[in-house]
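Yeah, one chain of the complex is gone here, protein chain that is, but the others are all in their spots.
Labels for the chains are A, B and C, by order of writing; each one numbers its residues from 1.
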Amino acid sequence: MGSNMAECHPVAFRWPMKAKLNGAKLIHVDPRFTRTSAVADLHVPIRAGSDIAFLGGLINYVINSKRWNSDPFFKEFAVNYTNAATIIVDEFKDTEDLEGVFSGMVKFTEPAFWPYNGLEGRYDNATWAYKRGPKPPPGPIGAVTPGELARVAPGAATKDLIAKRAGPPFDDLVRSLKPGPAEKDPTLQNPHCVFQILKRHFARYTPEMVEQVCGSPKEKFIKVAEMLLENSGRDRTSAFAYAVAWTQHTYGVQMISCCALLQLLLGNIGRPGAGVMALRGHAAIQGSTDVPTLYHSIHGYLNAPSALRPHETLRDYMAAETSPTSYYGNLPKFLVSYLKSMYGAAATAENDFGYDWHPKILGDHSHMASFAAMADGKVKGMCCVGQNPATTLNGGATRRAMRELEWLVVKDNWLTETATHWYLGPEVKNGEVKIEDIKTEIFFFPSTQIAEYDGSFTNTQRMLQWHSFAAKAPGDCRTDSWFYHNLAKRLKKAYADSKLPRDQGWNNLSWDFDPDAGEEPLYPGEISARKVLREINGYQTADAKQHLKGFGELKDDGSTTCASWIYCGCFPAWDQNLTARREADPPGVPGAHLKWGWAWPANRRVMYNRASADLKGNPWSERKRWIWWDPTFVNPPDPKTAKPVPRGKWVGYDVPDFAATKAPDAQPKPDGIGLDALSGTQPFIMRADGKGWLFVPAGLVDGPLPTHYEPHESPIHNPLYKQQTSPVHKVWAPGKPYNQLAAVGDPKFPYVISTYRLTEHYLAGAMSRWLPWLAELQPELFIELGKDLAKEKGIRNLDWVVVSSPRGRIRAKALVTDRIGVMQIAGKRIHHVGMPWHWGWMGLSTGDVVNDLTSWVGDPNVSIHEGKAFVCNVEKA
Amino acid sequence: MSDTFFSGAPHWTWFIIVYFFVGGIAGGACFLAAVLDWFGGPGDRPVVRTGYNVAAVGAILSGALLTIDLGKPLRFWHMVFQSANFPAIMFKGWSPISFGAWGLLVFGFFAVLSALGGMAEEGRLRNPALRAVGGAVRGGSGLAKVVGGVAGLLGIFIAGYTGVLLSVTNRPIWADSPWLGALFIASGASTGAAALILLSPRRGANEQSLARLSAFDTKALVVELLVLVLFLASLGSVNRVWIGLWGLVLLVGVVGLGILAPLRLHIQRRPVASAAKLVLLGGFLLRLATIFASEGVDRYRVAAGL
Amino acid sequence: MQVSRRDFLRLTTNAGAGTAIGGLVGLGVTLAPATARAQELRIKDAKTTPSICPFCSVGCATLIHTVDGKIVNIEGDPRSPHNEGTLCPKGAAIYQLHMNPNRATKVLHRKPGARDWEVVELEWAMDRVAELIKKTRDETFIEKLPNGKLVNMSPAMFALGGATLDNEFNHVCQKFWRGLGVVAIENQARI
Partner (left out) sequence: MPEPMGFFTDTTVCIGCKACEVACKEWNQLPAENGGIRELSGDSYDNTRRLDGIHWRHVRFIEQFKGPYDGRWLMMSDVCKHCVQAGCLEVCPTGAIIRTEFDTVVIQSDVCNGCRACIAACPFGVIDVNPVSGTAQKCTLCYDRLTVGLEPACSKACPTDSIQFGTITELRTRAQKRADQLKAQGVKAALYGADSNGPLGGLNSFYLLVDEPEVYGLPRKPQLPSRNLAKSAGFSLLSAGVLGVLALVGLRKRRMDEVGAGGTGGSN
């Protein structure tokens, strides 16, 4: 669901196809009959944007099914490995009680200093919390240094601040955050326990309702549910694969969350052949999320210090962000090591490791928020490297915003639409905008291609793989790292003499990426990619040649330097770049391929794999063996303390995602923090209670349980609740002429449209529309529309049609087909159409910009736009 | 559906059509010249000489057309010698295009010899080398008769093998009937006769010769019409390909203008020249329609049922 | 006999020249096996460099063949557990990402309001961009918000891109901007 895997990830689809030949069943739930559907055992049509209703229906079906209630496996998994039994506070009110809204809804007022959060309301999640016993007494608080006292802002609540100021080490601070024990009911009977709440929550998601909301035939839906149930349990597992068709919604995170919920109920998490697989879109998109060129996080999924959160000081940040009873209890170590990588020797315990130099975000600086701010003149300069925003997300508004820039730098391999929007964009071509009136100073820098430099990509499986330089790039083509490296050198020089406090962060920033003596730069002034990866991996601060072998070695006192704790271990020694390994397992073994590349965390291939074994540590079944407890394993003595270690170890095909010698019957340590606070049967070590979360008490801003809402633009009223859309979803530039939105059921825009990709092209097309071999395979933009709609509109195959939304009008050729078509939704006949969005005006294969139709609305958790479900009109040109 | 609809068109177009036409005339004319050379009277000598000349010029022109039509004209010799193993001979007895190439080469050799003999007979050769060669096969001599006879027999081959060549493919129409060779031979004979009717008067041919040619042409046209009917009958369902321009050309141009109209003229004993011109037109249109009708069948469109 | 892809390598190393068997009705020709005239194998003397496909996130391993520093062929790495040598059409076209006359190779600059690009020197352009970044940063830097919160940032610059680029680029890019106090750093993962 939410993915057209055969089309967009054809090589990954090799494996489902192999599984199919071995008897596996493939199900494809999609608004279109695609290349994936063509080889699936079952295709189920679904209206775009209604996936939560479908998944919710599956959840309802599953927990009320005979199989789920009779096979003890499911309850054993749910009670012990998920928070099904946990009791939620009495104040919690579900969407059942509040007509589609959860308790805790409050109004959001945009702050004047950065009014681009796109929100009108937000949830206060206090009422979503676990019901807990009394908080344990705080441990001893470390001494407060005079330096720290001096830094207390006058008038601040010094007592609390000082209480948190102990450290390093910060263990006591973390310990002081430990909450009281959560109440549980292992019988799952308590009406306030998670299981009962979710049972009530999903009760209205019946097969009939699924048919109404999704347009999926009831019997097909039931077939899916039965196939899933049949193929889940001790002996069998089912997996879901999704891609951006589950993210590009105003409730995308909840779709994925809903799937995770279903999979936890079916015991399909942390086990081989199970899980929820994100099929990401770019070679390094996982890497660019891990190594975050994203505003909201810093390395290793730590939240970016923010002006909207209690992040005033280092300890405030730690207190706000540390989850004391999970592996995230080590956050102070991750953070301090990160700050050391930023500010090097200048980062000391006395100056909070330079925390104050680190910039804080003002709110939402995401893609669309930034362009909305740009349109208002708040963003003046932009560097665009290997991305093509002129063809993405409300393209007209995006280009309008770019015309307001003072300067724009585009660095790419081709003259992209972004580089040429000022003289070839549709607004310029049709005379709406004069070139002379665009006051932007624009630069174009040519880039290198993959074979022309060294570096690593992180694939969708979190695996880092190294690629090596093979040939020199032509002309002025330089790597993109070269660009920033050489800008940094210039700016270091420019600021060198500044004594202003605001410039000290920059002046103290460590910047040492020139190749060491003996390593020839690939281009004049080029960085050493290995050196960059070394900094990401981390080393002993005292000796950069002593690499860290894993995040277990990180310290919170500045003695370790490590940009990304999750990547720690990929370069465990000066000359050991594990990402460059190419040694596959021989045929016939389970095939974790641990010597091929390196996967974070700790080269682990299946996350939370403790769940692949039962409570006692035995595999759930022989067939699904992955990690298990070997009680006879003789452990060597502890290398640090030389104390003997009792027998027993987690062994198997993968790197255990668990403390390797922690027995299944281990109990949490009373004053333990981090993993010491979890028992031997809590596999989900990144969660504060070590459980898979069916109910999400914290972390999601739009509700603890997935709920079906309609897309912002929808032809129908929400059949499930009075609440039409997600109550907290984002709308940027609301009411602005360049971000007009259609009202519910707007007769001017009666059709549901999805945008998508084709195998033959890549994203905005820069990497494919210039390639003759690919351009000839899909030479022109088209719209896929059903035969019924074509007949109604008098459109024949290959006719030119005009597709319009409140944001734009574009032309495309019609591809009339039965692979997409009309659906019965809530008693209405709804036509579904679809358009691939690869085109623009540059390249060998050209076409209108489909994203000129899309809008600036998005998901409140992650600010991803709603490109997969909106409305349009189609007319013969 | 005939299995021939799944094959690809070889892009044999204008050069090949003209070659088939010219080759047919040359072959037909040469054959008629040889018959007259052996069995005709002295009064037929101008026709004989004209026939050999048409054959020689036609053979040279044919060779040129075939060569120009090649994707790699400079490699024309690969058809007769093994390029990797020169001067080993390249010959495939079962491939019309292979034995046709050889046939054309040999035919050209004998036709040119005969033409030279004819010119020597007329005393028109100035170049000493040519005069020596021509003198050896001076028209009317025994050797010349043998040479001309070989050329004449090869002429039939040249007129007909092109049809066989088309049949020995997997293309619609062409490979759907065994009658194309026969049809082209008949057409070669009729167009050859027509060419002689038109050209030999300039070399001094008399009325009697022309009348006999005309009478032969009439019979050849009847044969041609008969074979054409057999050809179309043998195509069966494939005939649907004719629905369109090329069917019209075949019906009006070939049958009407190229066969029935000259037949009528011949029978009415109208001036032979106009009938001959129509015969030539018909012969040309026959090749044109046969080739383009098949070339126009796009394998993809047929396969996809579009 | 089961013949796998890898076995084939071994199987055919012994395959010498086939012999022509005598002709049929032709001279010097045969329908029986013969060895085709040697086609030069493009990768015969090539250097092989391991690489990764730069398109989607599957991470297919590739092998780049170069002769005298020039790319002659790029194909899947059969050793890879992800793709076992296979590729999709985009992966199969990586060669054309490199060897393509449409590639941009020059630095271009457009002055405010100008109608055309100008080709400029790389070093000059870098100087100019650095100058603009410094100017914008200095003009828009916020040390403290009106509510007194220390933020040390500039909201006026936006860095976009990274998901098609290396981890190392992402590190350098985000460190550069965060070092300067710029937080609006985004890439394709957002959209």
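Keep this in mind: a contact is a pair of C-beta atoms (placed from the backbone, for glycine too) under 8 Å apart; a residue touches a chain by one contact, two chains touch by 3 or more.
Nothing here was measured: the structure is a model prediction, and the numbers come from that model.
Looking at the complete complex, one finds that the omitted chain is in touch with A, B, C. Considering the full assembly, A:786 is the residue among A:100, A:252 or A:786 that touches the omitted chain. The omitted chain makes contact with just one of the residues B:49, B:138 or B:171: B:171. Among A:424, A:494, A:615 or A:844, only A:844 touches the chain left out of the display. In the full complex, chain C makes contact with the omitted chain through residues 1-3, 5, 8-15, 17-18, 28-37, 39-42, 44, 73-76, 78, 83, 85-93, 95-96. In the full complex, chain A touches the omitted chain through residues 6-7, 10-11, 13-14, 17-18, 20-21, 33, 35-39, 43, 45, 758-760, 771-780, 782, 786-788, 797-798, 813, 815, 817-823, 844-845. Interface with the hidden chain, as seen from chain B, comprises residues 1, 3-12, 31-32, 35-36, 39-44, 69-73, 75-76, 78-79, 82-84, 90, 92, 94-98, 101, 156, 160-161, 163-171, 174-175, 178-186, 189, 206, 208, 212-213, 215-216, 219-220, 223, 227, 299-300, 303-304, 306.
We take it that only the chains that are shown with their structure count from here on.
Centre-to-centre separation between chain A and chain C, using Cα means, comes to 24 Å. Centroids built from CA atoms put chain B at 75 Å from chain A. The set of chain A residues touching two or more other chains is empty.
Residue ranges on chain C touching chain A, taken from their complex, read 47, 49-61, 64, 66, 69-71, 74, 77, 79-84, 86-94, 96-98, 100, 102-117, 122, 125-130, 132-134, 136, 140-143, 145-146, 148-176, 178-191.
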